[in-house]
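Before any comments, here is the structure.
A protein chain is absent from this complex, but the other protein chains hold their places.
In this document, chain identifiers A, B and C correspond to the written order of the chains, with residue numbering beginning at 1 in each.
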Amino acid sequence: MPTAPRSTAPTEFAYLGPEGTFAEAALGTVTGSPGTVGTRPEASVAAALTAVRNGECAAALVPLENSVEGSVPATMDGLVTGDPLVITREVFLEVAFVLAVRPGTDAADVRTVASHPHALAQCRGRIAELLPGADVVPAASTADAARRVAEGEFDAAVCAAIAADRYGLDALVTDLADHPGAVTRFVLVEPPGGLPAPTGADKTTITAVVHDRTGALLDLLAEFAVRGISLARIESRPTRERLGVYSFSIDVEGHVSDRRVSDALAALHRRCAEVRFLGSYARADEQPGKPVEERVGDQAFAAAEAWVARVRAGTAV
Amino acid sequence: MPTAPRSTAPTEFAYLGPEGTFAEAALGTVTGSPGTVGTRPEASVAAALTAVRNGECAAALVPLENSVEGSVPATMDGLVTGDPLVITREVFLEVAFVLAVRPGTDAADVRTVASHPHALAQCRGRIAELLPGADVVPAASTADAARRVAEGEFDAAVCAAIAADRYGLDALVTDLADHPGAVTRFVLVEPPGGLPAPTGADKTTITAVVHDRTGALLDLLAEFAVRGISLARIESRPTRERLGVYSFSIDVEGHVSDRRVSDALAALHRRCAEVRFLGSYARADEQPGKPVEERVGDQAFAAAEAWVARVRAGTAV
Amino acid sequence: MPTAPRSTAPTEFAYLGPEGTFAEAALGTVTGSPGTVGTRPEASVAAALTAVRNGECAAALVPLENSVEGSVPATMDGLVTGDPLVITREVFLEVAFVLAVRPGTDAADVRTVASHPHALAQCRGRIAELLPGADVVPAASTADAARRVAEGEFDAAVCAAIAADRYGLDALVTDLADHPGAVTRFVLVEPPGGLPAPTGADKTTITAVVHDRTGALLDLLAEFAVRGISLARIESRPTRERLGVYSFSIDVEGHVSDRRVSDALAALHRRCAEVRFLGSYARADEQPGKPVEERVGDQAFAAAEAWVARVRAGTAV
Partner (left out) sequence: MPTAPRSTAPTEFAYLGPEGTFAEAALGTVTGSPGTVGTRPEASVAAALTAVRNGECAAALVPLENSVEGSVPATMDGLVTGDPLVITREVFLEVAFVLAVRPGTDAADVRTVASHPHALAQCRGRIAELLPGADVVPAASTADAARRVAEGEFDAAVCAAIAADRYGLDALVTDLADHPGAVTRFVLVEPPGGLPAPTGADKTTITAVVHDRTGALLDLLAEFAVRGISLARIESRPTRERLGVYSFSIDVEGHVSDRRVSDALAALHRRCAEVRFLGSYARADEQPGKPVEERVGDQAFAAAEAWVARVRAGTAV
């Protein structure tokens, strides 16, 4: 069971827009220097995924989870329904807000500060402290707020550094969040094709649907544990419309080209009402993977299979 | 180990404001007829929890998870840090958006439609269909949009029915969401005290922190499985700042006054780096609980303990 | 991994002698009509196994466990040390003792009754009742006692019906045991070669050596449980001379040509300090095997492997 690599890198990317948000910043870390590829903001995660399914874009970068807002069901659910898509890359981006103003504006001049309500909520304390008299105004997105500042509608925007750049604004304050360090995990999704080559520090994402009985999750996790595979994330997903089943979204350490991972996936295929492979890709977080026991390395699998073949042939005990 | 019941119901409630949002509607199902209790909108989940910790309010109703937006880390994290609070009740509320206008307004008259960006996103398709020429304008909240419609600033708001009522608006369209059926799960939290009486269909919520090794989650879940306890929800929680540990947020079926549940909690206390009890309360969803095996009923526990006591005394085998 | 069948049946058999014991009776159920094959009594289990290892005999029938005497370590240990041998058949034989006398002898004439001490112990009560005045004399084997009765040295022997036949004695009493129903399980062992064809009701016997840590057995058994394989027998075996390891002798339901069994054996090969295959063969007891879940049937394995192959090739999710 060799794993076929992907032959070519995508050249046209959808992302959760609009332009100038953190999603575009994250996409920049994927696409490299601007101009070499096309990027296309979409109004929703669903629209970004559709653009890939349609063939209008080769890949889409969408948020999967955020350390402040939590998981992003639109992405999770968008991947498990509809035509198959797989994750080929993950990107972690620190969500660092800046206070963006037109050049020459001082804090004392700021009467109105605009942003997406989530961003305003995450910076509420600092805004009250720095701009005690300013009106706080909701905008459709952090980038939209920056655009409207550039146009003179508002005095300041809470936005990504990329939006300040794009609209010619200055960052009066960086690290504006009340609790800095928020991180969003984005994933790049593509139509199935060859898989990213294993790097030795990979993750595999799956969705598994099991019959809803006591112990079902334990039995499912046992399939990973007996094969020495560590979980990196697990989340039960509501399946309200489907009584009697339970769905889990799971990241494990390892690549489907590792025998222990493919063996566990085969076991899940036998055990689960449904299992969907959502990709194997290089892990991008700073956490080191847990060491892999020798007993579940590819060599151990190969040796065990060779022995069993001899046993079945009657030539070994 | 008898369980002490709560003596009195709270009379002053904080909730995630502002007034006129779904949170207030959910609170109405808890507090009963208006006027008998005080309610107090807060600007954030953290502020609502603080009001309870301060003693300014007796309880707070905050969102825990939403079928479209996912889990609410602000609530999860707000419960596990700071002074203890426990969940005493859960409320499921369908998130049904209406298109609210001033009385006498027709769809053809609507030039501007306002709401919180999340609400606008969830109703994008229907708005485009019903109001193809209208400008879509972000607001700080769905209730804020309704207020501004009442004041004449915009023509229509996407909001909860309760906001239309409050501001004297008419619901031109109900069930406006592109994918109806979204549900938010709210929880009522209070300072520790007596526990809600068991009802026979209860949930218990805990947070458990384990050392990050392969199989740690399996071992933790085995403590529930050997005692015949079913999981209702599980989510791994990032603990970026704490290397080498892994945190799980878990709902199980049953009440801590059930022996199988208290026995499992004791086991987790022994096994985990940290475990926090976040409440036992009547389940409010429509899912029936799974049947409890006789072997883990309170009578089976009592009989087993009596036998072991006789064995230890040397009077039984 | 097809399983190669055995090409020819053995024609020369060793067994635990001497002639006329239950082992010879059991061998008769294997070899069919007398005269078509050679049989050869050996003085010990070790000698019988050696005769097969040497090539002097094609197979040996030796006792593995007895419902009165327990397991037979000489057989267990004899199979796991030395050149490989595998079990190709099991035979259950009821150990029914007769009281054998020379033709014409009445109970009242019996002054001496001889047998192997084990047989005398199992029939003590009936002998005391039937022959209250007789002297009880130990012999080297039940068959030796019968021979000496035939020679006139003693008046009666406690032996197998086959010994009475062989030495021209009459069975004055059958079912002489105080607690009838004792059964001995014999196994036919041969050098490795093709395997007995699966019958749909098979057993597989293995020995597994694991590192001696808490939970090691649980981990080992989990490999069978996740694959839906039932245990038929388990026994921890002392390995005094090898500190820090623990040895188990295990029978499971199923044939190594069943994918779930060969997959579990491969897992044990990876996990255990040592694992030895001791044979797959038709089960001969009256117990029906437990039903096999569809999820672990060969078709489920084949479907899962095909899916995983497509996932690895990038053509399925």
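Here is the rule we go by: a residue touches a chain if its C-beta (ideal position, glycine included) is under 8 Å from a C-beta of that chain, and two chains touch if they have at least 3 such contacts.
Keep in mind that this is a model prediction, so the values were computed, not measured.
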**Message:** What shown chains come into contact with the chain that's not displayed?
**Reply:** B, C
**Request:** Looking beyond the chains shown, say which of B:V209, B:I250, B:L278 or B:V292 touches the absent one.
**Result:** B:L278
**Complete:** Contacting the left-out chain: of C:V37, C:V68 or C:A107, that is C:V68
**Item:** Interface with the unshown chain - residue positions in chain C
**Value:** 43-44, 67-74, 76, 116-117, 120-121, 124, 136-141, 144, 181, 183, 212-215, 217-218, 221-222, 224-225, 228-231, 233-236, 238, 240-241, 243, 287, 290
**Item:** Footprint left on chain B by the chain that the document does not show
**Value:** 1-4, 6, 84-86, 192-195, 219, 222-223, 225-226, 256-257, 262, 265-267, 269-271, 276-278, 295-296, 300-301, 303-305, 307-309, 311-317
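By our rule, only the chains that are shown with their structure count from here on.
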**Asked** Measuring centre to centre, with centres taken as mean CA positions, what chain is farthest from chain C?
**Response** B
**Request:** Between chain B and chain C, tell me the centre distance in angstrom, where each centre is the average of that chain's C-alpha atoms.
**Result:** 61
**Request:** Name the residues of chain A that each touch 2 or more other chains.
**Result:** 222, 225
